[in-house]
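For this depiction, one protein chain was excluded, whereas all remaining protein chains were kept in their positions.
We just call them A, B, C, D and E in the order they show up, numbering each chain from 1.
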Amino acid sequence: MITALVPGSFDPPTNGHLDIIERCAGLFDRVVVAVANNPAKSPLFGAAERVALLEECCTRWDNVSARSFDGLLVEVVRRVGADVIVKGLRAVTDFEYELQLAQMNRHLSGTVTLFIPTNAEFGYLSSSLVKEVASFGGAIEGLVPPNVARALKERLADER
Amino acid sequence: MITALVPGSFDPPTNGHLDIIERCAGLFDRVVVAVANNPAKSPLFGAAERVALLEECCTRWDNVSARSFDGLLVEVVRRVGADVIVKGLRAVTDFEYELQLAQMNRHLSGTVTLFIPTNAEFGYLSSSLVKEVASFGGAIEGLVPPNVARALKERLADER
Amino acid sequence: MITALVPGSFDPPTNGHLDIIERCAGLFDRVVVAVANNPAKSPLFGAAERVALLEECCTRWDNVSARSFDGLLVEVVRRVGADVIVKGLRAVTDFEYELQLAQMNRHLSGTVTLFIPTNAEFGYLSSSLVKEVASFGGAIEGLVPPNVARALKERLADER
Amino acid sequence: MITALVPGSFDPPTNGHLDIIERCAGLFDRVVVAVANNPAKSPLFGAAERVALLEECCTRWDNVSARSFDGLLVEVVRRVGADVIVKGLRAVTDFEYELQLAQMNRHLSGTVTLFIPTNAEFGYLSSSLVKEVASFGGAIEGLVPPNVARALKERLADER
Amino acid sequence: MITALVPGSFDPPTNGHLDIIERCAGLFDRVVVAVANNPAKSPLFGAAERVALLEECCTRWDNVSARSFDGLLVEVVRRVGADVIVKGLRAVTDFEYELQLAQMNRHLSGTVTLFIPTNAEFGYLSSSLVKEVASFGGAIEGLVPPNVARALKERLADER
Partner (left out) sequence: MITALVPGSFDPPTNGHLDIIERCAGLFDRVVVAVANNPAKSPLFGAAERVALLEECCTRWDNVSARSFDGLLVEVVRRVGADVIVKGLRAVTDFEYELQLAQMNRHLSGTVTLFIPTNAEFGYLSSSLVKEVASFGGAIEGLVPPNVARALKERLADER
């Protein structure tokens, strides 16, 4: 049985993230979406909220679960018993940094990282652009799943 | 059962290629290495020779086989019943071209491409550099498997 | 009156090219599509054929015309009286080479080059990929205009 | 009548920025330089100061004006009635991020972004490098217009 | 006599840095490692500590010394009497920013910058990744010299 770990911040999850998770759900026996806690980055949603949003989006696949983590990714890999790390990849500058991380993670734990290129139609999507657009009242339908769109509107209304 | 297709020219196979194939052998149920025939590129080794070299290198994994193909990659994907395409990735300029191919292949067949970054120690390795080094009598041990090193020396001796 | 020159090989024109031409038609008074003759590159379609295909595609805009050229781009700029060169831009490696050409053209003639990023949905499209897909009988609908699809099929049938 | 919007931080404007604005002034009927307010980034000069510096630099072109904005760029595009967004482009890593923004802005409003490559002689120029050089007393003549050089020296003297 | 200046943050020095310094020690008469003070970046080690760690690592080469600096790099170049600046280079995105700095420094002082590519086996190494790995208790042997490994453990124990 092969387990894939899909790490990220997911603050919030976008349709680009779900496209990657859907691909993994079809290829691997078990998929664990690992949400980096990262309180130092002052995320818009807490780690538990991001896990809950992801689980709502992923009920359609019964081999996908989500959990948060602190600390080193290779530690989660070990605890979860993951055989492979999978990351979505959007652009060349992403690639360089991700390549460094992948080589460090392989050095530290022997675990290899697979990259899935983002679907062309989501090439411009990122969690931070979505937050910026939403914070100025721009339209985010089609960029994020409906439950995320609702959560974003509520959170941003609270902050005003 | 998940089948991964690993396409390439493999003229000749290098230790970088074998690193990618080994990773796939551990992650997927069946791995088919697909050798592009490409007679127009006047390869050093014919497609059948490259398939034979690969099969010699891959006997240690019983879920890996090799075959050659002409024509569109998506056609082989269909014939083999592959669920995913896997490519090794060395550098940023590789990535751009490979990303275009991956998006075209997804457009044509719905099949997604996964990328595995080359192990850091093989980052400078390419089939064409290996051929150039060998053709001037440079040392290629450690860059290619022993059977490929032997075949390269014989072929280059024939050409003189 | 501002005249924009849109140079390229257009062997053949794709929907990505037409997206760029449409944008220019809306922004500039006159748009001249300049088809590089380049017989040394053995194009699939002759320069006159490529001009004819483009003119068929561009009848909907009355400020767009097409012509072929040999020699230096800055020479066409002078003859046409162009105020600006416009190029579509797909990827980072495109950008580097195009930037060099743009700086050389500015050095030679003082004419500046504007770049329009390709629409995300055409990010994987290139004339050479289209030719490769078509040559193996793959589906090119949605990638090129209908008259180009017809011409491609006829030409490739002739070559067999 | 075609209106071009040239957005940026301009903290402070450099000779590279003025080169881009000069090009736009020659190509479009009306040019609006849009200064992002961005108080969260603690700029060295307030938005109103940056607008004033730009207007001093741009008096030589009677079709150029400057204004500040908060919020989404596509909102300013709408208010100003701009037909096109124009950005200067220096380097590959700029290009990737700008490409994402351009595709997002096209998705949100249908407005296309044109890129003008920076003149080769200003390839190393950025507002933040200029501020760093000036803050340590380095020579900034030739990098920024005279009024900006004066304003920088006064501001940095105030801060000590 | 040729003096090379090797600037950086070195927070902390890694085996990748030492590889660059070793190469310089063999090529130039005198090598000065210049540690940027940068208190605004809240480094883990103070500038004096980083100088001391470097000097411990460099005792094997008698033409290498280390010192800290504030302000513009070109000022240190002048004070030290350096003939050339040397930087290690890991990745494409590094290269772009470093190229801008190199051209600015050449504009300001006429001093040229040489780049040495990082050894392939250290391609994934950076001071910040090392700090992140160490802070979560990951293994850093083989990534940094022994004295740096000890200093990192003590510092991180103090911070808890």
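General observations
One rule holds for everything that comes next: contacts are C-beta pairs under 8 Å (C-beta built on N, C-alpha and C of every residue); 3 or more make two chains touch, one makes a residue touch a chain.
Since we're looking at a predicted model, the values are computed, not measured.
Considering the intact complex, the chain excluded from display touches B, C, D, E. Interface note for the absent chain: among D:F10, D:F28, D:F45 or D:Y124, the touching residue is D:Y124. Residue in contact with the omitted chain (choice from E:R67, E:R106 or E:R155): E:R106.
The chain not shown here touches chain D at positions 92, 120-121, 123-124. Contacts to the hidden chain, counted on chain C, fall at residues 71-72, 74-75, 92-93, 96-97, 99-104, 107-108.
Residues 2, 23, 26-28, 83-84, 86, 89, 92, 95-96, 99, 102-103, 106-107, 112-117, 119-120 of chain E touch the missing chain (whole complex, contact as defined above).
One rule holds for everything that comes next: only the chains that are shown with their structure count from here on.
Equivalent interface to A-E within the set D-E, A-B or A-C: D-E (over half of contact pairs identical by residue number). Separation between the centroids of chain C and chain D, computed from CA atoms only, is 30 Å. Remark: chain B and chain E have CA centroids separated by 38 Å (rounded to whole angstrom). Residues of chain E in contact with at least two other chains: 92-93, 123-124.
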